[in-house]
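The block underneath contains the structure these notes are about, expressed in structure tokens.
Note that one protein chain of the assembly has been removed; the remaining protein chains are unaltered in position.
Up next, subunit A:
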Amino acid sequence: MEYSVFDIIGPVMIGPSSSHTAGATKIGYIARGIFGEDVTEVTFFLHGSFAKTYRGHGTDKALLAGIMGFLPDDERIKNAYKIIEKKGIHYTFTGKDLGEVHPNTVKIHMIGRTGREMIVMGSSIGGGKVVITKINDFDVDFNGEYTTLITKHVDRPGVMASITSILAQNKVNIAFMKLFRQAKGDYARLVLESDEDIDRHVLEDISKMDNVVDVTLIQKLIL
């Protein structure tokens, strides 16, 4: 693994634990970004070490903070319970064996104002680094360190080419790109990470395309 000096002298974060606190905030933050609207009800299914030590490490506060859109260095994390109660957001923490996953994994079930629901699952893999592993039934794999574009589209020829050409026209350089699908011709998900920020109008252009069901953009976490 290659390290930036800021991986070693950093991240700037709220203690006490980079994997249990900073990583948990990031997972909550990214989950909210993927959901794309304010959460009114949330359930956290905690697995492994997350389930065992979440209270002592403030993992619970970190997850609540993240779901409200706070970043890992936000001093408000400490008061996350008070803040979320004031906002009237319902939350539940429950231990659950999520199977063969990283010991620090959480599955987040979100419900929004309109009744829309979504599940996002992620793991905190050490030093504050995270990986998002599931969006609803789809397996995915990205970390929020890049600006990330996620599409849900129908698995048809040419969809990918059209998306990448819109990005090329807008001078967006693709750093990483992964495609996930459930079955041939069924729905597929594209997770595309770029160095540059992506404008909202690019998002709108992509969402208007045939076969594209929805598009989500999560701007890079600045830490």
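The rule is short, and it goes like this: contacts are C-beta pairs under 8 Å (C-beta built on N, C-alpha and C of every residue); 3 or more make two chains touch, one makes a residue touch a chain; residues count from 1.
Operating definition for what follows: contacts and distances are computed from a predicted model.
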Chain not displayed: protein name in its UniProt record ("CRISPR-associated endoribonuclease Cas2", "L-serine dehydratase", "2-oxoglutarate oxidoreductase subunit KorA" or "Carbohydrate ABC transporter permease"): "L-serine dehydratase"
Contact partner of the left-out chain, one of A:16, A:69 or A:158: A:16
Missing-chain contacts mapped onto subunit A: 1-18, 21-22, 49, 52-53, 55-58, 60-61, 73, 75, 77-78, 81, 126-128
